[in-house]
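Below: the structure, in structure tokens.
Here the complex is missing one protein chain, while the rest keep their positions.
On to subunit A.
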Amino acid sequence: MSPTNRTVVVTGIGATTPLGGDAASTWEGLVAGRSGVKPLEQDWAAEQAVRIAAPVAVEPTEVLPRPQARKLDRSAQFALVAAQEAWADAGFTGKAGEDSSIDPDRLGAVIASGIGGVTTLLDQYDVLKEKGVRRVSPHTVPMLMPNGPSANVGLAVNARAGVHTPVSACASGAEAIGYAIEMIRTGRADVVIAGGTEAAIHPLPIAAFGNMMAMSKNNDDPQGASRPYDVARDGFVLGEGAGVVVLESAEHAARRGARVYAEAVGQGVSADSHDIVQPEPEGRGIAHALQNLLERTDLDPAEIMHVNAHATSTPAGDVAELKALRKVFGDEADHFAVSATKSMTGHLLGGAGGVESVATVLALYHRVAPPTINVDNLDPEAEANADIVRGEARKLPVEGRIAALNDSFGFGGHNVVLAFRTV
């Protein structure tokens, strides 16, 4: 097989999310239909219009040594926690080189973030104003730079084939995984650790997203606030955390006898060129990305049994995505079990594509589609276009090869669709 169409597989997963401190507890929470959304208890929250969010279930400082954690932005802490889990889960016993089954020159890292080290930037600006120039941390620049999580993960595993940071708002995590798939497919690397991270639960991003009217103000019912496809949905709930996968060429994985969760079939990409923040209401850009996926891969629509939708719980976006799926796949969309896991995790922005790829891979591996919670009154436009998994998890077909999609779209009109399938 030529290096331009090598098969890529997922051999490791890791996550730290509002539902759990690792991939297993996150998956358990998703299948159980548990919400990770809570009231914001911080003093600054009192004056906000939005007073709910989905913080991580396990503080990264409980996992990382303190001297290491204090030199990392919270987004990099999440990335490192998820990456360490994914790396060990893939069966590596040390950094590349220390573990002789992996050559550092053939290992890449692609970890994305939508906003980067925003809490470091803002906290250090407060230090500057309150305590003066001399007190600004010398670690500020490597902490706030958006490539900080990727660089730190690359250092942790000794990645020397390339360390990258795609930025496309809420599509960033998916774009990172798509980029990683192509690094392997085009022969630049044999193994790439990839995913997304975000840590933006801070008064400024919450005030700003709130003023855009992008977020739910359902402060009285935190666990019911993220409600994709429900007629009463009123915006997303901000989540935080990271999701990371280890991607590997099938030959490399076979050579070292690695467990394979799923094949990473490929990505479809497009841009709306419609509006800086509003989704194109008919989902034309999304349809273009789905068509791009079909043109660039050998994905068989008849095998697609599950979609981890982008569905953030906004009035316009949720339905536009479903229209695009129907437009591109026609009657084949009837057998897509569509899940909006943001109903439970909230919206992790640049971390979403990472966490939802982990969820999609596990949905295939266990052949179970997690539920969409809080759909009390299904939007008729959603019902007309898709089969939404509501309330409880649903078993997927146990026989034969099945495939799943993970959609991610970002402010700026970025559309990234990833496809995975069972092996």
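The criterion applied here is as follows: contacts are C-beta pairs under 8 Å (C-beta built on N, C-alpha and C of every residue); 3 or more make two chains touch, one makes a residue touch a chain; residues count from 1.
Please note the rule applied: contacts and distances are computed from a predicted model.
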- The chain not rendered here carries, per UniProt and among "Phosphate transport system permease protein PstA", "Carbohydrate ABC transporter membrane protein 1, CUT1 family", "NADH-quinone oxidoreductase subunit H" or "Acyl carrier protein", the name "Acyl carrier protein"
- Message: Which candidate, A:Thr61, A:Ser137 or A:Gln291, sits in contact with the chain we can't see?
- Response: A:Ser137
- Listed residues A:Lys71, A:Arg160 or A:His335, member touching the removed chain: A:Lys71
- Task: Name, in rising order, the residues on subunit A that touch the hidden chain in the full complex.
- Result: 65-67, 70-71, 134-135, 137-139, 142
